[in-house]
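For this view, one protein chain was removed and the others were kept in their places.
Per-chain residue numbering starts at 1, and chain names A and B are given in the order in which the chains are listed.
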Amino acid sequence: MDAVTASLDVSGLAYAYPDGHQALFGVDLVIGRGERVALLGPNGAGKTTLVLHLNGILTAGSGSVTVAGLPVAREHLAEIRRRVGIVFQDPDDQLFMPSVREDVAFGPAASGLRGPELEARVEKALGQVGMAEYVDRPPHHLSFGQRRRVAVATVLAMEPEILVLDEPSSNLDPASRRELAEILRSLDVTVLMVTHDLPYALEMCPRALVLSEGVIVADGPTAELLCDEGLMRAHRLELPFGFDPRSVDTRS
Amino acid sequence: MHVPDGFIDIPVSAATGVIAAGAVAVSLRGTRRELDERTAPLAGLVAAFIFAAQMLNFPVAAGTSGHLLGGALAAILVGPYTGVLCVSVVLLIQSVLFADGGLTALGVNITNMGVVTVVVAYLIFRGLVKLLPGKRGSVTAAAFAAALLSVPAAAVTFTGMYMVGGTTDVAAGTVFTAMVGVHTLIGIGEATITALTVGAVIAVRPDLVYGARGLTVPLQLRVGGRLVDAAPAPAPAPAAAPPRSSRKVWLTGLGVSLVLAGFVSFYASSDPDGLEKVATDKGIDKEAEDHWLGDWPLADYGVEDITGARLSGGLAGVIGVGVTVAAGSGVFWAVRRRRNSAQSADSAGSGESWKAAGGAESRAEKTV
């Protein structure tokens, strides 16, 4: 995986908030095209701060972020934001238009798409998440799981290079959780999934990164990391009661 | 203080309309230095906040009700240019949507409540922040003083407009006394809310307060478990506005102060008489105002029942204006002097363009 073909290349990224609180202390990571990677870490590790750097909402205090060869910098923010699709944790933050259709159309319309092309894009994205029949409903009348799927569609409609999901499984009931996993597996994009949900990470992502105190402290196959009890304890990562990563077959 | 249609005659409405449009155009230009894409919603929030605050009508002396103007809060939180825009947007929406303040009186209202309050408050605030020790408490104290004085200043300007273009022939002294007296009291409420809000925001998110920018800590990297200093990043946006723009602000301030001072010396001598007495005698019933508030979703944030102290309007008016002018011009000159001695190479400012303001660019050129 060299930097040219990598979907995402972060090196030496450090960032402090304007109030002086420093959240990232030199993050290095590379994600190849088509990979599905889990980003694990305890609360306050800097996961959300890192995510906000990926599409240039926060700009690196030092270090660099490159998306498919394009550096994240002010001059190509529009292109970067088209390439990096972020699905935020709370779908209510993500869905702000009066109807599902307008919400999904928002991103492509902002990049200049109009008319039938725009309609086709919306239809396709909603089809990918299985929400095509809800196109004219107001988002706040959908169930939580449906809203999260629409949130994914709003991002897919921009045809991103890499899909970044912040806690995709939070607040989902088991059925919605499984449906979302199926949708994500069916997509042909690079996925970076930020999560505390270790079984979900194991199920979805062959590779995992551990972010702790503002740096990447581990990078390897998800099953291996989850089995490393010392690592898990040192970074406040706990498996749910009764869950044994060794007993799960992840090759499916 | 919202002026309805037909209250001020057409020439003065038109003239203030031109002043307001000019101020908005200048602000659209200046705003590019104050807002970046991350702080853009802050302007919207400040506007919404002022909107909400203006719904809290509290009764003040003589059965008149007052509300917060919000100019000081806006200037301190988002900067003077954006502040003018915020208040203007509030007034525009109030007038279009809620019929609060006439459409043809929009110029009068924006000039009074948007431009005058913001400029006066920001001048006082900047001046005090420079004079006081550089602590967070100073910012809060300066916010208090700025808000306190900005309200009577708006009242004085209103009186001036009324004298020139009022459609009814009421004695100058009467309007002056009633407006300034009442608004000195409102100023106290305004100052309290402004200082507490600014104080609370500074305590939690100092990065959101325009008037308190300039805190940066060097970055560190964690290398092999140890922290080392990172190479310094390119300097972030400068804390203060570039020299050219601040000079513009000061000059505007001087102009406004002179106008205010002129009105004061001219009208302060007229005999104040009894609008207040009439108001209380004839029983302008306070209950009447609660009906329309009751329908409003924000009405339940109950401050309606605060009963104001009764202060003699005349006395308060004279004191209020005296203090405004004295403090305003004193601070202004003190700051001028310090600026002249410490005239340094302020970084010439961010080259980033605020695309959205592009349309107003050419118009702003003409009005400047």
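Assorted remarks:
Everything that follows uses one rule, which is that a residue touches a chain if its C-beta (ideal position, glycine included) is under 8 Å from a C-beta of that chain, and two chains touch if they have at least 3 such contacts.
By definition in this document, contacts and distances are computed from a predicted model.
Taking the options "Ligase-associated DNA damage response endonuclease PdeM", "Phosphoserine phosphatase", "NADH-quinone oxidoreductase subunit K" or "Cobalt ECF transporter T component CbiQ" in turn, only "Cobalt ECF transporter T component CbiQ" matches the UniProt protein name of the chain that is not displayed. Contact with the undisplayed chain is limited, among A:G20, A:G69 or A:P98, to A:P98. When the missing chain is restored to the complex, the residue among A:A14, A:L29 or A:L52 that touches it is A:L52.
Within the whole complex, the absent chain has one touching residue among A:T66, A:T154, A:S169 or A:T195, and that is A:T154.
Although one chain is not displayed, its contacts with chain B can still be listed: residues 4-7, 10, 13, 24, 28, 31, 37-38, 40-45, 47-49, 51-53, 57, 63, 65, 85-86, 88-90, 92-93, 95-100, 102-104, 166-171, 174, 189, 192-193, 195-201, 204-205, 208, 274-275, 278-279, 282, 284, 288-289, 291-292, 295, 297-298, 300-303, 305-309, 354-357, 359-360. Touching residues on chain A toward the chain that is not drawn are 52, 55, 57, 78, 81-82, 84-86, 88, 90, 92-94, 96-99, 102, 105-107, 109-111, 114, 118, 138, 140, 154-155, 158.
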